[in-house]
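Note sheet for the following structure.
Here is chain A:
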Amino acid sequence: MDTFDSYVLMALVAIPFVWGVLLAFLPRERLQHIRLTSAAVALVVLGLTAYVFLAYDSSLGGYQLIREFQWLDSLGVTLSLGVDGISVPMVLLTGVVMFTGVLISWNIEYRAKEFFVLFFLLVAGVFGVFVSLDLFFFFFFYEMAVMPMYLLIGVWGSSSDFGSFLRPKEYGAMKLMLYLVAGSVLVWVALIAVFVEGGMGTFSLLALEDVTFSENFQRIFFPLFMIGFGVLAGLWPFHSWSPDGHVAAPTSVSMLHAGVLMKLGAYGIIRIGIDLLPQGAEDWMPVLIILGAVNVIYGAVSAMGQRDLKYVVGYSSVSHMGYVFMGFATLNSIGMSGAVLQMFSHGIMTALMFALVGVIYSRTHVRDIGVLEGLTKRIGLTAAFFVVAGLTSLGLPGLSGFVAELMVFIGVFRDYPVLGMLGIIGAAITAVYILRLLAKVFFGPLDPRWEHVTDATRLEGFSMAILVAFLLVVGLYPRPWMDMINSGVAPILQRVAGL
Partner candidate 1 sequence: MSLIHFQVLSAALFSIGVYGVLARRSAVMVLLALELMLNAVNVNLIAFAAYGEQVQATGQVIAIFVITVAAAEVGLAMAIILRLFRDRASVDVDEVDLMKW
Partner candidate 2 sequence: MLFQIETVTNSGVQWAWLAPTLSASAFCAIVVLGRFLPKQGAFLSLLAIMAGFGVFWYVLSEFLSSGGGIFSVDWFTVGESTFSWGIIVDELSVVMLGLVTFVALMVQMYSLGYMKNQEGSFGWYFAVHSLFAAAMLTLVLADNFLLMYIAWELVGACSYLLIGFWYHRRSAAEAAKKAFITTRIGDVGLLIGILLLFNETGTFDITTIFHIAEQGGIGSGTLTAAVLLIFLGAMGKSAQFPLHVWLPDAMEGPTPVSALIHAATMVVAGVFLVARVFPLFVMSDTAMLVVALIGLITALITAAMALVMTDLKRVLAYSTISHLGFMMLALGSFGFTAAIFHLVAHAFAKALLFLGAGSIAHGTGDKRDIREMGGLWKRMPVTSITFGIGLLALGGIPPLSGFFSKDEILVAVLDGRGPLFFVLTLVAALMSALYMARLLFLVVLGNLKTENEHAHESPWVMTVPLIALAVLALGAGLLAPGLIPGYDGFGNWLFFEEPEAYHINFLVMVISVVLSIGGFAIGWALYSRKLLSADRIRERFSGLHRVLVNKYYLDDLYQWVINRVVLAFARFMALFDRIVVNDVGVNGTGRSVFLSAWRLRYLETGKVYNYALVMVVGVVAVALIWWLALPYA
């Protein structure tokens, strides 16, 4: 069994990558075959992620399922894979969102084969980041996850015209690509600096964790990690790519992107920023918590002012990522565990929301809130799921959003009560714009124009049901997730506390 254990992480990265490359050579015509086989592969990978989730023993804690492959010893690079308490929920999140993403992208007709090729490359990149314990490969997969975005959004995306300003999909794709790579510029410089300063001529995370970097080295290079990864995670001043990018992206891509890629950034901050440079983290935390609070309020208020459904969801994910930053910035066990759980729960929730908006858009070809009205009569199931997603995002107890946000608030209240209040007020503002959206788009009399609208198909319904199930399970019984995250966060906090 342990041989399977040691290869499961490798399989997690290799299967999507190989399938992506293989798919490129299959004939283009038989769409149905491509879709079925891709769904099957996605299911297998989902199974693997579930296996990893179950196999991880949170009582042991630390890194498990470790596997090393010799790669480039002159540069001290080894492909070493392993997961710990923080990365296992993320792996599961990726598996679930990826599987539902494949199901949702069933109705893509235009060049479906290339779409799935790029989609699986994106997935391979994301899995790679969550399982790699080597800084080089962390960055290798980090960039690989960003690479297909340009084509995915540019070719299969949708432009939107708001009268006063235009948002063509090429603009959204280019902006997203340049912004994320600009973020990774900072990360790349900091990574090399850590390698050089580490002096051990190796990129392996485990080795670098024992090195204690000098005080001002950490103070200078931690912000590089924070801002570099923060760009991908939607940190406040650098968030403007996320609404534009998600609005332009096709549904399953924006599901995967908002649901998982933004967590990549946050994961980067905690795995590399706080883990390697704890002293730097401690100095820069007040900045991060203020930015996080701004994220929450700014995102929520901007979401309230939006007219396009996808923009609202885009800004709401910027606002929810604010909680993750605030959670990290508390540097205590409750806050951080809350932040990691928020990454997981928000990932599922945003994926569900983007899927729902995608369903609405594919039926009505319009996303303007002013025009859509009273859709529940025609698309009851989608409306019900949207209400559940909406209630999760405003933090209704019994759903995963509440548990995560509650712990972040507890953590934040311990040191910064004022910012904690701001966060809770942010949650109230979220409630306002979500409920206004629900009341306007779903409830009220049916606009005659949408008579012909058909409800979600069984397939879409099934994939969205999976996501809703996760929201409920984590909301009602978060113990497995919490124990795992606890065991992941504890060592990092010891490093911070040990200063």
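Here are some notes:
The working rule: a contact is a pair of C-beta atoms (placed from the backbone, for glycine too) under 8 Å apart; a residue touches a chain by one contact, two chains touch by 3 or more; residues count from 1.
Quick note on selection: all candidates are chains of the complex that A comes from, given by their letters.
All values reported here derive from a predicted model rather than from experimental measurement.
The contact partner of chain A in this complex, picked from the candidates 1 or 2, is 2.
Against candidate 2, in their complex, chain A makes its touches with residues 165, 175, 178-179, 237, 240-241, 244, 298, 301-302, 304-306, 332-334, 337-338, 374, 376-377, 391, 394, 396-398, 402, 406-407, 409-410, 413-414, 417, 420-421, 424-425, 427-428, 431-433, 435-436, 438-439, 442-446, 477-479, 482-483, 486, 490.
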